[in-house]
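A single protein chain has been omitted; all remaining protein chains appear in their positions.
Read from first to last, the chains carry the letters A and B; within each, the first residue is number 1.
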Amino acid sequence: MFPTPIARTAPWVQRIYKWLLPVALVLWLLPLIGIAVTSIRPSSDLAAGNYFGWPSGFNFIENYSTVFENSNIGWYILNSFKVTIPTVVGAVGLSCLTGYALAVYKFRSNLIVFFMFVAGNFVPFQILAIPVRNLTLSLGMYNTTTGLVMFHVAFQTGFCTLFMRNFIKGLPFALIESARVEGVSEWKIFWHIVMPLMRPAIAALSVLIFTFIWNDYFWATVMAQSADVRPVTAGMNELKGQWKVAWELIAAASIIAALPPVAMFFLMQKHFIAGLTLGATKG
Amino acid sequence: MATVTLRNARKSFGSVNIIKGVDLDIADGEFCVFVGPSGCGKSTLLRMIAGLEDITSGSLQIGGREMADVEPADRGVAMVFQSYALYPHMTVRENVGFGLKMTGHSKADIEKRTERAASMLQLGPLMDRKPSQLSGGQRQRVAIGRAIVREPDVFLFDEPLSNLDAALRVQMRIEIGKLHNDLKSTMIYVTHDQVEAMTMADKIVVLHGGIIEQVGSPLELYHRPRNMFVAGFIGSPKMNFIPVTVQAARDGNVMLSLPGDGRMTIPMKGDLPAAGTRLTLGCRPEHVAIGKEAAASGALQGTIRVAEYLGSETMFYASLADGTEIAVKGDGLAAQKSGDILPLSLPAAACHLFDAQSNAILNGDLTR
Partner (left out) sequence: MAGLRRKRWNQRTYAPWLFLAPGMLMFSIYVVFPIFQSIWISFYDWDGLGPKTWVGLDNYANLLDDESFYTSLQNNLIWLLLYLLAIPAGLAVALFLNQSVTGIRLYKSLFFFPFVISQVVVGLIFSWFYAPDFGLLPKIIGFLTGSEIAVLADERYATYGVIAAGLWPQIAYCMILYLTGLNNINPEQVEAARMDNAKGWSMLWHIIIPQLRPATFIAMVVTVIGALRSFDLISIMTVGGPYGSTRVLSYFMYEQALSEYGVAMGYGAAIAVVLFAIMLVFISIFIVRMLQQERNG
């Protein structure tokens, strides 16, 4: 293990390390802690210039309920779910198929197709924006969650294919050959042998895509004009303009908006990190 | 029950030729072992028979039927993989019955066949476990069970014992042998372990660089190797090769000069080599005699470099006058030690002669 395990160092180093760890964490998360504390301050604190001192009261319920009462945030959050969940299902589902095809079959254009997905995944959104918006308009899906979902599913299929293909490549190929010798059809091999083994990959990708889509701001801005379909990221920007100096409300709304992916992360931490660091260990 | 016939079978990946024209006949019910060094193409050849690799050119027949265009599942073959390839999410019972289920066999039929395979392989108590709960030997048996239930004409084994420890390997070797006796199916078995080959095979196929070097029964290969490759590959420790020069050749005898001052006469059939020809003489370590008759035919002197006292026998690794290394198997009670001069002699009857250029054998049929 590198660096040297702290347990094997001199006692004074150990003491400094144990002390440094929480200090570093507080410094690292200082902006976040600040916003969390602000979100429960009474507005009188801010008016009185008490931005960093101990809050004069604990206004958790007042502030958070004000956020819900004075804005559409509940609606925005619902919209975010309406975009995020179908996207996760669609992109993960499609990429199970594409990943399997690219991992298992040898055909001439295999690598070309694979790298088309990989490269497409890296392009700037702006090169897609005008045609995608026009296409969505002409399909009658502009300003609908369906329109957003369609694009997200297509775009995320790039990253998901990269992920799934590499995961399936890591499975023992003899399993597939063995089934072929036994006369199992290609679809049944996929369904009965490979799919059950892909569960960890599906879990990892799902939490990852959930977070990516929940946090998307650009497409939410470009493809959703009205408040009825606006996801929470785009909604936050509007609230920021609406509340201007009511920082305790902006802070509370920020925390509400951040909560679902944060909860997802803490519940599925192992899968999340496995998904994010795929490829960081081999190659 | 089926014969397997290959005619000028070739396989190439792009411009790389892996199998360079193989002709082979495997009889019905025969236990045929493919051996060879790694990369010789033995696994590829097996996979071609299985249908997992297509045949670039040539023909493959199983039971007299051309197979080039037949799906693996329709060839009447079953395969046991080196890694066992058990499906990790299924129980032993599901693993064994999966292929039958997928190809539409009735429930009763699957159950009947599964039970029979289970009793043959003593899998009974393991049927509801997952592969991860099994030992290596048990997994191996499940993999074999999965092959048995398909009641194939030909069993294919791809180095099935290489992941097992030495003791289990001996036990499984015996079990597979018994299985062959019971089922009387044709079996093709790939291994790099020549002990497995020698003990199990009716017929051994020695492959090297994508071509067959020799086909024969274990003892045929041992006593009548067709060339230096087979002579060196079969037998352990491997055969000694000693450079010799023909002094004279007449009346069905060749006189050779050995490293140092030794000479020997070997009887030889057919065309005799001309005087002055350089040849390679082969003699197995167990046939080299340790003796004192320094002046006799075939006498040599070696300086012992390393002596291994194994109890039942002693292995000497010595170097001859010209620096050639030679291995000699001696008595378990031999007292010579490293640095000693070892008087040796080569019995004419146990010597093979190889052409130094082509490596083809000129003489040396010990079973004459």
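Operating definition for what follows: contacts are C-beta pairs under 8 Å (C-beta built on N, C-alpha and C of every residue); 3 or more make two chains touch, one makes a residue touch a chain.
Computed from a prediction, not measured in an experiment: that's the story for all the values here.
Although one chain is not drawn, the whole complex shows that of A:Tyr64, A:Tyr142 or A:Trp214 it is A:Trp214 that touches it. Within the set A:Val67, A:Ala179 or A:Ala251, the residue that contacts the chain not displayed is A:Ala251. The hidden chain makes contact, of the residues A:Pro42, A:Pro55, A:Gly120 or A:Pro172, with A:Gly120. Residues of subunit A in contact with the chain left out of this view: 1-3, 5-7, 17-18, 21, 24-25, 28-32, 34-35, 38, 46, 49, 51-52, 94-95, 97-98, 100-102, 104-105, 107, 110-111, 113, 115-120, 122-135, 150-151, 153-155, 157-158, 161, 185-187, 190, 211, 214-215, 217-218, 221-222, 233, 236-237, 240, 247, 250-251, 254, 257-258, 261-262, 264-266, 269, 273, 276-277, 279-283.
Everything that follows uses one rule, which is that only the chains that are shown with their structure count from here on.
Partner subunit B is touched in their complex by these residues of subunit A: 172, 174-175, 177-185, 188, 192-193, 196-197. Those residues of subunit B whose C-beta lies close enough to touch subunit A in the complex are 50-52, 71-74, 77-79, 81-85, 87-89, 98-99, 102-103, 146, 150.
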